[in-house]
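With one protein chain withheld, the remaining protein chains of the complex are depicted in position.
Moving on, here comes chain A:
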Amino acid sequence: MVRALGFRPGLYPRRHAHFLSHRLRWCPRPPALLRAVELEGAKEAPRTRSGVPEDFLSQEGPGDHLVIHPLHFIDFRMTSILTYTFKNLPSTSKWALRFSVRPLSCSSQLRATPAAQTKSKKTLAKPNIRNVVVVDGVRTPFLLSGTSYKDLMPHDVARAALLGLLHRTSVPKEVVDYIIFGTVIQEVKTSNVAREAALGAGFSDKTPAHTVTMACISANQAMTTGVGLIASGQCDVVVAGGVELMSDVPIRHSRKMRKMLLDLNKAKTLGQRLSLLSKFRLNFLSPELPAVAEFSTSETMGHSADRLAAAFAVSRTEQDEYALRSHSLAKKAQDEGLLSDVVPFKVPGKDTVTKDNGIRPSSLEQMAKLKPAFIKPYGTVTAANSSFLTDGASAMLIMAEEKALAMGYKPKAYLRDFVYVSQDPKDQLLLGPTYATPKVLEKAGLTLNDVDAFEFHEAFSGQILANFKAMDSDWFAQNYMGRKTKVGLPPLEKFNTWGGSLSLGHPFGATGCRLVMAAANRLRKEGGQYGLVAACAAGGQGHAMIVEAYPK
């Protein structure tokens, strides 16, 4: 049933740092078991992020291969089925509670200010510029890569999101002027994945589509490109989205092999071909994996995150606590049905997927058992406090306000000011939110107190907490941001309250739309006018955008 996969983690793409969990997701599991593990909560056995009990995996096996013992597996399955019925509450809620009580460094003064008090109620509309609204947005369930979507191609998942959007909004396909998708690891066959997905989803072949890439803020780039097209009057209706399928990544032949194959193509005579073939060496066959690291620095993102956490003195416990909070809140949101942007996806040949499968509240004790994934043996970033490799897609319908109203829509939110920032890709790789937040607030004429819903992309616990510490530091603001005073700390009770990338998952190209929809839906559900979306991205870049709730 389950066997050793002979998989060498060292060779595997760790581009997004989450390779440990990725390593583990290569173990095929029956869906029933999966569910059992999910509901099982944390008490049974130390679990890894993929839900397989850790003692099933001998990480230090011969040759560093993953070895799973089938007998253990069956055993576990039995016990978990037995306990299944008795457990209905995540056992970790008390931990989550403890975390939310425990102040993160010194957020107190900001937390003390009631959010509603300083409500400005002004709107961010700009004279002579068209208002851009989000009619609605959807996403496929975000799945651990290597699970239900593993046999699909990226455009299949993107198509599911598009179809979901069409269904949700009933927008007539022919009114869509333009389609933009973000993606990071490109499938070479569908390099313009936006176009392939749109055609397959039945959009008009007269609707142009293009694909953008900007690491983890690719979908943000897709949305803001759409905003630009609408605001400048070039389009009225744009579909923006993003997709990532980490279950399958292009692995290339080595440069030498490629060169030989290309030369063979051009060779005219048998003699030429033979002479080319005679140059073949066995090492030509060693494959070239997609970039495992930041190109400019050759450092993996997890490694950089670990150094960042160390630079800001973020402890392992703090990181684990934050990750646990993310999972607990996501679980709660999922259970309460708040994640309304998720649309079911009938995967060909498989069951219909209805929800995210990476949400796994564990316990601090179990998380503490994990070894550091990047800086060994003393690092603090582990598989449990990093986001995992994820498959998924998102899509969003954005329109000029007057167009939406004319079509009879009740929009969910305005897309307001946005900024992109970039900084040193080595030592400040993941500090984008720190830089982008004050910039976008100043641009919009808002303060942190005006924001009711913060939606930050969680690449790593350590990254989020380092950003918090940077935002809360006068020293950092003065020495690195050219500011007189610190940015200030977002109050935790308004921060990622429905979970984040750590728990919901992070399909690189699709996360941006999830953040915006989470902000919009939270504002609608919980009240409040402004949401702030921020994210970091490979290359040392960052993004922030103000989302304003559409008046009810």
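The definition used in the following text is that contacts are C-beta pairs under 8 Å (C-beta built on N, C-alpha and C of every residue); 3 or more make two chains touch, one makes a residue touch a chain; residues count from 1.
We take it that contacts and distances are computed from a predicted model.
*Asks:* Just to verify: the chain that's not displayed, which of "COQ7 protein", "COMD2 protein", "Dynein light chain roadblock" or "enoyl-CoA hydratase" does UniProt list as its protein name?
*Replies:* "enoyl-CoA hydratase"
*Asks:* Considering the complete complex, identify which of A:139, A:195 or A:307 is in touch with the unshown chain.
*Replies:* Result: among the candidates, A:307 touches the missing chain.
*Asks:* If the hidden chain were put back, which of A:210, A:355, A:426 or A:525 would touch it?
*Replies:* The single option touching the absent chain is A:426.
*Asks:* Tell me which stretches of chain A touch the chain missing from the display.
*Replies:* Against the left-out chain, chain A lists 295-298, 303, 307-308, 310-313, 375, 377-378, 424, 426-428, 466, 469-470, 473, 475-476, 479-480.
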